[in-house]
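For reference, the structure I am asking about is given below.
Heads up, one of the protein chains got dropped from this complex, but the rest are sitting where they should.
In order of appearance the chains are A and B, and numbering begins at 1 in each one.
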Amino acid sequence: MSAAQTTTATRPREAGAAWRHARHVVTGNPVTALAFALFFLLLLCAALGPFLVPYDPLASDTANALQAPSWAHPFGTDQLGRDILSRVVVATRLDMTVAIASVVLVFALGGLAGVAAGYFGGWTDRVVGRIADTIMAFPLFVLAMGIVAALGNTVTNIVIATAIVNFPLYARLARAEARVRREAGFVQAARLTGNGEWRILLTQILPNILPIMAVQVSLTMGYAILNAAGLSFIGLGVRPPMPEWGIMVAEGASFIVSGEWWVALFPGLALMLAVFCFNLLGDGLRDIVDPQRRG
Amino acid sequence: MHRRSLLASALAAPFVPKLAAAQTAAPSRRETLLLVQEYGPNSLDMQGIGSAQPVNGVSVNCYDRLLRFKPVPLPGGDGSTFKIDQLEGELAESWQVASDGMSATFRLREAKFHSGRAVSAKDVKWSLDRAVSIGGFATTQMAAGSLEKAEQFVAVDDRTFRIDFLRKDKMTLPNLAVTIPFVFDSELAQRNGGGDPWAKEWLKNNVAGSGAFRVESWKPGVETIYVRNDDWTSGTLPTLRRVITRDIPSPSTRRALIERGDADISYGLPPKDFKDLIEAGKVKVVGVPVPNALWTVALNAATGPFTDVRLRQAVAWAMPYEKIMQASLFGRGVPMWGATGEATTAWPQPYPYNTDIARARALVQQAAPGGVTTTLIFDAGAATIAEPMAVLIKEALAPIGITVELQKIPGANFRGELNKKTAPMAINRFGGWLDYPDYYFFWNYHGNNSIFNISSYQNPEMDKLIDAARFTADPAEYKRDVEAFVSMAMREVPAIPLAQPLHDVAMQKNIGGYQFLPSREPDFRSLTKG
Partner (left out) sequence: MRTVLLRLLGALPALAGVILVTFLLTRVLPGDTASYFAGPTASAESIAQIRAELGLDRPLPEQFFRYVTALAQGDLGMSLTTGQPVLADLTARLPASVELTLAALLLAMGIAIPLGILAAVKQGSWADHLCRIVVTAGVSLPVFFTGLLLVYVFYFILGWSPAPLGRLDAFASAPPTVTGLYLVDSLLAGDMETFRASLAQMALPVATLGLFALAPIARISRGSMLAVLSADFVRTARASGLSPRYVILTYAFRNAMLPVLTTLGMVFSFLLGANVLVEKVFAWPGVGSYAVEALIASDFAPVQGFVLTMAILYVLLNLAIDLLYGLVDPRARMDA
């Protein structure tokens, strides 16, 4: 959930050394390698999915509703006769968008706020701390539910809700890292050469903590997708007929008991695979970033 | 209630060995019914403001009314339903409408409240006065049958009660059989009212009735347990001695419970589950077409693109009726399209449209050659049925030039959205308790613009016909007016009927005696088990 306190501050490594180190870790750790491969597969599906699928994910064909998996429809069809394989692949784009957009937003907001809090201290620190505490005091899923219910169930609002809910984590992390690096050698050097405080923050400190935050980022991506799925179950997910794994699982869940297991299983597997991949990625990235701090 | 059973068991204690197998024994599983529902009552007082749908069930089972609907056997033989004009006495032993038709006098039978006190006409007056004064849904429903003022209700003597009519209205007597005008133990209520003349707080949490069942325990959000009132005289004593209704929000779980036999009876499952259960044949499903009810797509006739009747007709011709029946209702509905003859007085009745894309396209070319972009709203709470409908409609209208954006509105907001009267298209289900076509049209197409007139349809011609049909005593005139306004609605299509919904209830094969009522809540009084 949160990384342990670091005891050393390091300068950004040389790019070549970092790459070699990464390769070393990946080859020594097959699970991480698998996670990376899966991640690239997901990106591929997101980018090219709509062009590769056999059927139009939105085309209904009620005469063929709820067909079991077959050669014509490897994942079967759903209650409106739409091909589930096509929908699952096309949904990758939306879910990856939700995941990536959420982390970009929370990283920007939380990271920046946290770094500013850690670097400047004083009032900034107190305000950011209070905001983070207030958010953390909420049961997080209920807060996300409330935000989406209040703002309306669009993809944008789901992303916003996920970002708000994860804000404290990033703010805390960034703050801790920034505090440690505040008086580091390279920062003092930058100050001496006349860089303004904000410049230092953005160009020196923020890039420095990126690797450590990267670990958290991959975990948050997984959480973002699960969050969207949970909201869909309550009825606050994306609007129909958009294909999105979470809403497909939520809709398909009601067909499990009647024996049409495939409607929920395949999107569920895709979802699980993606989140699984992100979680393993997070672990792997942690190993790459600093082997001393595994865990 | 606990006290009573404790007292009973204490008194019976010395005799227990002798009465071992008899009445003082706790209700056996055979005499107990387990019903699983999505959510239970949020009050025990159906007249109270804010009472949700399941509270109707409390009213049906724990309270008596003057009249009730006579059981009319269902065609399949699986239970009974009702007919709006076939009434029988509940608290009323007999009744008579005056020769001038402006009042009705009821003779009350000898009945007792749960408290032991005899039911008297002044209790009836208090209860009906309350219904017309308390406001909210109760008062509106009373007014729908011309029961509007406390002065109309007269307690002639202890066992005689009279209602004076404001006008001759065929709906007055049937309106006495619905779940609103039930009879409270007025003395008990007033004693506990704490200053409130209508004892709203107390009656919300306590039953003060004379009905066939008492509430043994009420845990809102968890379960409600009913226990039989052995002294009930307003009808045949129920065979069930105890009824447990448990709240299980997930429909999948409810279905699993029914299929495995762990629950006796359930309703409110998705239509597909009922279809599957019928096909599997392990449990009994009774599906009754809900009288006066329709799933419709309402088109806004006051603002937006659909003020043009040609576009409304285009949508009616483009509607994917068969697909909707298959993929959304799974056959659990009565088709309301493809009529070939003239309008009749039956309601609901099919409209003369069917899926004819060419005709639809031609109309759109005439009315809006550049195409139309619009929105369709539906209730997220009804998403199981409404969402597939919406998706299919969106898909069907796209090729003829009407681009539809779907908006799923969370349950609490849906009424608010409808009230705004700005939505161009809306999927809705309406069912009137009083099964008359003029009743339906009054709420849905009259210029008084009630919340149910989603299309905001305003047509003085229509209003004239509806008002005339509502109060005429001449059957020939009635037939003419009804056929006229139905034909008008068919031509004007402010709302396109899709299907008449079936109210499905699933029960174990050993459950019998099902009785369907306008409020659609289960009636435990006639159910048998084993």
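What we mean here is this: a contact is a pair of C-beta atoms (placed from the backbone, for glycine too) under 8 Å apart; a residue touches a chain by one contact, two chains touch by 3 or more.
Every value quoted in this text rests on a predicted model; they were computed, and no experiment measured them.
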Note = Among listed residues B:192, B:206 or B:252, the absent chain is touched only by B:252
Request  = Just name the one of A:147, A:187 or A:200 that touches the chain not displayed here.
outcome  = A:147
Task = Would you indicate which residue among A:58, A:84, A:158 or A:271 is in contact with the undisplayed chain?
result = A:271
Task = Sort through B:204, B:228 or B:446 and give me the one touching the missing partner chain.
result = B:204
Note = Where chain B meets the chain that is not shown, the residues are 29, 32, 34, 36, 39, 42-43, 49-52, 135-137, 139-141, 144, 204-205, 219-223, 244, 246-250, 252-253, 256-257, 259-260, 262-263, 381, 410-413, 415-416, 419, 443, 450-452
Task = In the full complex, which bits of chain A touch the chain not displayed? Write them out.
result = 1, 4, 30-31, 130-131, 133-134, 136-143, 145-147, 149-150, 152, 222, 226, 229-230, 233-235, 246, 249-250, 253, 256-257, 264, 268, 271-273, 275-276, 279-280, 283, 293-295
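Simple rule for what comes next: only the chains that are shown with their structure count from here on.
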Query = For chain B, which residues count as touching chain A in their complex?
reply = 251-252, 255-256, 259, 270, 272-273, 276, 322-323, 326-327, 380-381, 383-384, 387-388, 390-392, 394-395, 406-408, 410
Inquiry  = Give the list of chain A residues in touch with chain B in this complex.
reply    = 58-60, 62-63, 65, 79-81, 149, 153, 235-236, 239-241, 253-259
